[in-house]
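All protein chains of the complex are present and in place, except for one that has been dropped.
Chain lettering (A, B and C) follows the sequence in which the chains are written, and residue indices restart at 1 in each chain.
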Amino acid sequence: MQRGFVSDNCAGAHPDILRAISQCNAGHAPSYGEDACTKNAKAAFSRLFGRDVPVSFVFNGTGANVLSLACALRPFESVICADCAHINADETGAPERVLGSKLQAVPSGDGKITAADIAPLLSAKGSPHHSQPRVVSLTNVTEWGAVYTPAEVRALCDFAHANGLLVHMDGARIANAAVACGVDIADLTLHAGLDVLSFGGVKNGLLFGEAVVFFNEPLADAAPYMRKNVTQLQSKMRYIGAQYEALLANDLWRKNAAHANEMAGRLEAALRTVDGIEIVHGAAANMLFVSMPDAMQRAVHDAGYGIAMGDIVRMVAAWDTQQEDIDGLMAVLADM
Amino acid sequence: MQRGFVSDNCAGAHPDILRAISQCNAGHAPSYGEDACTKNAKAAFSRLFGRDVPVSFVFNGTGANVLSLACALRPFESVICADCAHINADETGAPERVLGSKLQAVPSGDGKITAADIAPLLSAKGSPHHSQPRVVSLTNVTEWGAVYTPAEVRALCDFAHANGLLVHMDGARIANAAVACGVDIADLTLHAGLDVLSFGGVKNGLLFGEAVVFFNEPLADAAPYMRKNVTQLQSKMRYIGAQYEALLANDLWRKNAAHANEMAGRLEAALRTVDGIEIVHGAAANMLFVSMPDAMQRAVHDAGYGIAMGDIVRMVAAWDTQQEDIDGLMAVLADM
Amino acid sequence: MQRGFVSDNCAGAHPDILRAISQCNAGHAPSYGEDACTKNAKAAFSRLFGRDVPVSFVFNGTGANVLSLACALRPFESVICADCAHINADETGAPERVLGSKLQAVPSGDGKITAADIAPLLSAKGSPHHSQPRVVSLTNVTEWGAVYTPAEVRALCDFAHANGLLVHMDGARIANAAVACGVDIADLTLHAGLDVLSFGGVKNGLLFGEAVVFFNEPLADAAPYMRKNVTQLQSKMRYIGAQYEALLANDLWRKNAAHANEMAGRLEAALRTVDGIEIVHGAAANMLFVSMPDAMQRAVHDAGYGIAMGDIVRMVAAWDTQQEDIDGLMAVLADM
Partner (left out) sequence: MQRGFVSDNCAGAHPDILRAISQCNAGHAPSYGEDACTKNAKAAFSRLFGRDVPVSFVFNGTGANVLSLACALRPFESVICADCAHINADETGAPERVLGSKLQAVPSGDGKITAADIAPLLSAKGSPHHSQPRVVSLTNVTEWGAVYTPAEVRALCDFAHANGLLVHMDGARIANAAVACGVDIADLTLHAGLDVLSFGGVKNGLLFGEAVVFFNEPLADAAPYMRKNVTQLQSKMRYIGAQYEALLANDLWRKNAAHANEMAGRLEAALRTVDGIEIVHGAAANMLFVSMPDAMQRAVHDAGYGIAMGDIVRMVAAWDTQQEDIDGLMAVLADM
C-alpha cells in the first residue's frame, strides 16, 4: 500500500517497539500482567505523571474507552460527548452495549465541546425520568483534528467537578495533542484535573495495546475485574507492557508525535498552495481536513493519499510520514 | 521466570510468529482487515478447512467466545456448558455482561459434557418463564485436560441440531485436541458438525490474536458489526493476520501442538514414577492434573513448575517445553 | 389534587375500566395470559385491526417500547428517533440498558421526523464502524403534541422499508392521534405500513397496562420470551386483559380520546383570548404548549393547571377533563 495520509492506523509499528517485543519474547513470563515488562511499563507511567497512577492495559481504543467509562458510571448515568466523538460515532455502539448507558451527543463543529454545551443537560440531574449526566468525555486530538489546551481541559474539568461530573479523555492521539500544545502529557491530563484517560499507543507507533490511566484513583478499584468483564484482558500481557516501556523511554512518544505533527504542518502548507483546495480544519496536530473539487478528490483517494468523509478529505500524518509522501501527493495534484 | 508448567500462556511467541510480525511491519497497510496479511490468513483458513469459511480475527479468547456466542443467540436464549467451562468460570462474567444471556452450567468431572447432560434442560423449551436453550458450548481440550474425539463432537452436534440447538467450541487448545486425536482440525470441528469455533492461537505460539470460524455461515452475517460492537476489532489487523498466516503455514500449529502434547506425555510418565503423586487427569493433550502431598505441592509451586488449583496441581506443556524442564521438576521432587 | 392539565397520567381510571377489573376479579383464573379476559382482549385487538394480530400485554409505556424494540433489533443496530422522543429523553436510559443499542436522535421542532431526517444516517449502513440503523421510532401524538397523519406514516414506512428499516410507533396517545386524524387506529398504523406499535392505554383511561401490537408478525415470534426477559410479564394478567377488553368495547378508547381532544381544543381557544399567552404548539390532539410571562407561569403552576418545561408550559387534557377545569384556569389567569 502506498504510504499516504489515509490514517495513522495504516502505519506499522516503530522499530523500537518491534525490538522491544522481540526482546521480551525470550523464555516464560507470568501472564495477565505479573511480568517484569508490564511492571516496568507501569513504573514508566508513574514517572511520566510524576506520581503513582493506576494503569490498566487493554487491546484497543474502543476497549480503553469502554473500560474507562465502565469504571466511572452506572447504567442509569450518561456520558456527554461531542456528536463526532469516536465513542458516539465510530464504535458501532460498543459503549451502549457494554455499558448499558446513554451517550448524550452535543453538536460540535470541530469536535471540541465547552461548559456551555454541557450546562443545558444538567437540568436532568435529580429527575428520575432522565438518564443522569455523570461523565464528560473529551477527545484530544478531536476527530476533526482540533486540540484542547491545558487551560481548556482545566476549565471543563472544573465545571464538571463543580456539577458532580467526572471527565474522561479519549486520548487516542494524546501524544500529538501534548506536542501540539508544547506541554507534557501530564499537563494536559492529570494537572488539568482529568479523572481518567484513554492513553493512545497504536496511532503513536505501537503494534497494538492502549492504556487506561486513572488519575481519580478510586475509579481504579474495580478496574482489574472490569477489564476482563469487558473482554479486554490479554493473557501474554508482557507484549503490551514491553511496547509501552519502549514508547515512554527516551521520549519516543514525543518524537513520534512531534514528527507526525510537523509533517502534517508541512502538508497543510503545501496544500495551501494548490488552487481549489480549501483547508477546512487545519493541522492543529497531525490531522487536517480539506475540501477540493470532485475530480481532485477522486485522484487523491485513488492514489491512496487521503480518505473522503463526505465532501471533505481527511489526511493524517503518522510517525513514519516522509517528505516524499507530501511530494507524491503534490505530484498527483499537479497532474490534475 | 523459570520455564515450567504453570501455563501455556507463560510461553512467548514462536520465532516464526515473531518473524511474521516483523516481516509484515514495513510500510503502510489498510487497517481493519483489508490488508494482504489478513487476506492471506483467511485464505489459509479456507485451505485448512477445505472450503471457504468466514473468519473473524479478535484479540483474545474471551473475545472469541463472546463474539461466537453474540452471533448465535439473543438475550433470552441460554448457553449450556460445563460448570468448569472457561466462559462460565474464568471470564469474570464477560459473557453475561456482553451477551445478557444466561449460562446454564452442567456439572462435569473432566470438563466434557454429553447429550445426557443437555437433555434435561430441554424441557425449558417453549416456556416463556425460562431462558431458552440455544447454544451448547464445548471446550476442547477441556479445562481439565480431556479431549473430545470427532465422534463425540459429532454425537453432540447431532443431538443439538435435532433439538434446535447450535454448537460452539471454545478451541483455545484446538490444535492440541486435534493432534491428540490424530486428526485434522477440520475433522474435529467442521466435519463433526460444529457451528462456530473459537480457534485458539495464543496458547499455540502466537503473541496475541484469536480467530472465530463460522461453519454455519449465516451466523457470520452480523460478525463484522458484532466484532466492533463487543470491542474486539483491531485497527492494525495485519499483525493478527500475519501471525495466523505463519501458524497455518508449514503445519506450524500441528508441530507446536504435537510438541506440547509429547512433552506433557513425558511429564506424566516421569511423575508416575514419583511416590506420593497421583495423576488425577492424565495428559490426554498438553495438560495434566496431579495430587501430591502438601509439602511437595509447595515446593513445586515455589519452583515455578505448576499451579495449585485447590488440592490439585495443574501442569501444562507449551510449544517451547524442553526435556530439561521435566528434569528440573524431577530434581525438585527428588529433593523432597 | 386540583384536576388540571399537568398530565393525562394524573387522571384516574375510567369507571368502565374499574368496573371491568371488579368483574373479572371473582374466582381463580389461569395466570400469565391464559385467562379468558386476556383472550377476549386479544380478540378485540384482532377486530380493531380487521385481522389477527399478535399482541403482548405489558405494564407500562417504557416496557412497551423496550419490548417492541427488543423484538426488532440486535445490540449493534440502532433506533432512529426524534431527540424529544420519550425513549430518548424520558425513560432514564432504559432502552440503552435493556437493549444495549444506540439511539440516534434527530433534532425535531415538534417531535415529528421525516425521511429527510433519516436519509443522512443511512450512510452508516454496511460499515462495521457504525451502529447499523434498523428501526425508525415515531411517537404519535408526539411529545410536543403534533400528530402524524396516515399519509405521513405511510411515507415514512415506505421510505424505511425501501431502506431495510423497520418502523415502530410509540403510541402512548395513539387513540388521541387517530381521533385527531378522524381515522381508525388501524388506518394510522397497520394500514400505513407500521411494523410494531406500542398501543397506549394508561393515558386513555386505564389503571395500568399497555399493549405491543406486532403487525410484522415474525417480530412477534420471540415476544413471549422477550417479555419476561425484559421484566414485563404480569402474573395475574387478567387485570390487563379485562381493561383492554373494556377499552376496545363500545369504542370507549375513541370516546375518551375524542373528549380529551375536544377539551384541549377548547382550552386552546380560551387561552388564545389571553393577553401575553402565546400558543407554541397548538392542540393538534390533546396537548398544547404555551408561553406566558413568568408570573403567570408561576400562578398556573402553583394552581396545578400546567407543568413548566423550561420556558414553556405544557397542558394536557384527559378523558375526564371538564369545562370547569378550563374555567378554573381562566379564573386564575384573570386574577393576574
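Following the convention adopted for this analysis, contacts are C-beta pairs under 8 Å (C-beta built on N, C-alpha and C of every residue); 3 or more make two chains touch, one makes a residue touch a chain.
Just so you know, these numbers come straight off a predicted model, no measurement behind them.
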- Query: Of C:Thr38, C:Ser56 or C:Thr92, which one is in contact with the hidden chain?
  - Reply: C:Thr92
- Of B:Glu96, B:Asp117 or B:Asp158, which sits in contact with the chain we cannot see? B:Glu96
- Query: So which of A:Pro30, A:Gly100, A:Gly171 or A:Gly201 would be touching the chain we can't see?
  - Reply: A:Gly100
- Contact set of subunit A toward the excluded chain (per top definition): 32, 70, 74-77, 100, 128-129, 131-132, 222, 224-229, 233
- Identify the residues of subunit C touching the omitted chain, counting contacts across the whole complex. 1-4, 6-7, 9-13, 18, 21-22, 24-32, 35, 59-63, 66, 91-94, 97-98, 202, 207-208, 225, 228-236, 238-239, 318, 320
- Query: In the complete complex, which positions of subunit B touch the hidden chain?
  - Reply: 75-78, 89-93, 96-98, 100-103, 105, 123, 128-132, 310
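The rule we apply is simple: only the chains that are shown with their structure count from here on.
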- Query: What's the call on subunit B versus subunit C, same or different interface residues, using the half cut on shared numbers?
  - Reply: same
- Query: Which chain is the middle one, judged by CA centres?
  - Reply: A
- Task: Provide the C-alpha centroid distance between subunit A and subunit B, rounded to the nearest whole angstrom.
- Result: 33
- For subunit B paired with subunit C, centre-to-centre distance based on mean C-alpha positions, whole Å: 49
- Query: Which positions in subunit A touch two or more other chains at once?
  - Reply: 91-93, 97-98
